[in-house]
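One chain of protein is taken out of this complex; the other chains stay put.
First chain written, first letter: the chains are A and B, and each begins at residue 1.
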Amino acid sequence: MSKKIISEIRRDHIFNLLKEGKRSDGRKLDDFREIKFETGIIESADGSAVVEMGKTKVTAGVKIIPGTPFGDTPNLGVLTTGAELIPLAHPDFESGPPSPESIELARVVDRGIRESGMVDMSKLCIKEGEEVWMCFLDLYAINYDGNLFDAFNLASVLALKTAIIPNEQYGKGEDVPLPITCLPISVTSAKLGSSLILDPNFDEENISSARLTVTTDDDGNFRAMQKGGQGSITLDELSHCLDMAVAKGEEIRKLIG
Amino acid sequence: MDKRSARPAREIVVPGDILDDSGAKAGDNTYTVDGRVYAAILGVKNRNQYGVGVIPLGGRYMPKPGDMVIGMIEDIGSSNWMVDIKAPYPAPLHVSEVPWKVEFGDTSRYLNVGNVVLLKVLSVDEGKKIQVTMNDSGLRRLEGGRLVEIPYVKVSRVIGKSGSMIQMIKNLTDCRIFIGENGVIWIDGDEKNAEVAVQAIEMIGEHAHRGSLTERVKEFIEKELPDAGEVGE
Partner (left out) sequence: MSGTTDMILVNKDGKRIDGRTPDEHRDIKIEAGVLANADGSAYVEIGKNKVLAAVYGPRECHPRHLQDPTKAIIQCKYNMQTYSVSDRKRPGTDRRSVEISKITAEALEKVVLTELYPRASIDVYIEILQANAGTRCAGLTAASVALADAGIPMRDIVPAIAAGKADGYVLLDLNKEEDNFGQADVPMAIVPSTNEIVLLQMDGNMTREEFDKAIEMGVRGCHDVYKLQKEALLNRYSDGGDSDE
């Protein structure tokens, strides 16, 4: 997922429009593409979701399995997040061991969920020091047209939000919903020239110099951030990114209820 | 509308469908077993005086000598450029096939990665090795303007019967337009007009298999550009 060559004509067109505050697909700088989602799409998963942002499409699924807790957190459940940029999703994605890009994606999504305390890990203890519920969250790109960070985040939140702890399957009583405390939403700004835009598509992402992913909780507080790309962000730009992340985060949170 | 209903309904075939078992000649995108002609591709059955064949509905562009194409420089060598022309194979542009005298190793001074060029396919050999040229009138580097990509199979629809569709778009939007046989189209004009031309062409790219296209494209442009047609005629 290293930078792809965008033709000079496309690049110039995007930059020329940005100077007038416009984007090539008619969006305003801080508009997301249309977001569509569906949950419970995979019966074999304990929670699942598909999210579309324009032509970007991703799926998330969670498997909840009893396992041994970590020694330093004997009474807490475990969350493990993985992301795969499978070659089905884009002509440039290759199969093989996880790329640095897919590892960064998984870790940034994981951080937002973990640091926000979205899943109440203390309620996932079955027997202290011996058995806890382990949540394996796996993310797949199905069609890649930019902004996988926010698409993966949203799919993860939806999958976890609708997940069921499969007590019955393991002879532990009745199935119950995974305990959820809040909805962490990430909003990624991309910097093109001196413009900041949200929800970059493939072309925009590939000519951007830097990006900043900001994850907020229900109160609009910051829970995780990640700057990426070889360019820099000024302090004023940072402030603008944070404002947009709070405002847009609230909008998206309302959308998914 | 009467004209439309008079035309025989088009028949879509899938690979393996029998097209003819009465001795017709095998045309494009077919294969023959025991005198029967079969479809070798998803497309529209096409019978004419030359035989029976299939017009593809999709797939990759395969270059033919003489095709005008629009490509993007994706790599630079010391004596050639590699051009992405949306074909299954890369298309090398040799320094002898450009209108400049290029010293060995000096290629990037003339064309660089990301540049867009209007080219002609010079040759395609048996092993499908492609050669392209910029040595012909009108061939050049394209700067400014807009690029649209549509499936190459829709190019004939964008051109229209004897160029009627593209002429109409040019007249109504007052844009300069170059159409690559590979489905890459370059448009240059006033910003608003170029945007409408882009959308009109994308509309043809998406809906070319639906009816009364010329009328709908005309209506679309006239709605978007109420003053259309007053210029450039």
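What we mean here is this: a residue touches a chain if its C-beta (ideal position, glycine included) is under 8 Å from a C-beta of that chain, and two chains touch if they have at least 3 such contacts.
Values in this document were obtained by computation on a predicted structure and should not be read as measured data.
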Selected residue (touches chain absent from view) among A:21, A:71 or A:97: A:97
Sole residue of B:23, B:127 or B:226 that reaches the chain not shown, by the stated touch rule: B:127
Among A:32, A:136 or A:222, the residue in touch with the chain that has been omitted: A:136
Residue of A:86, A:126, A:180 or A:247 touching the missing chain in the full complex: A:86
In chain B, positions touching the absent partner: 4, 7, 9-10, 12, 14-16, 29, 31, 38, 40-43, 56-60, 88-90, 127-128, 153, 156-157, 160-161, 207-214
Sites on chain A contacted by the missing partner chain, in the whole complex: 41-46, 48, 55, 57, 59, 61-63, 65, 82, 84, 86-91, 95, 97, 136, 138, 140, 142-145, 169
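To be clear about the criterion, only the chains that are shown with their structure count from here on.
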Averaged-CA centre spacing for the pair chain B and chain A, given as whole angstrom: 38
Of all residues in chain B, those that touch chain A in their complex: 72, 74, 113-116, 142-147, 186
Sites on chain A touched by chain B in the complex: 5-13
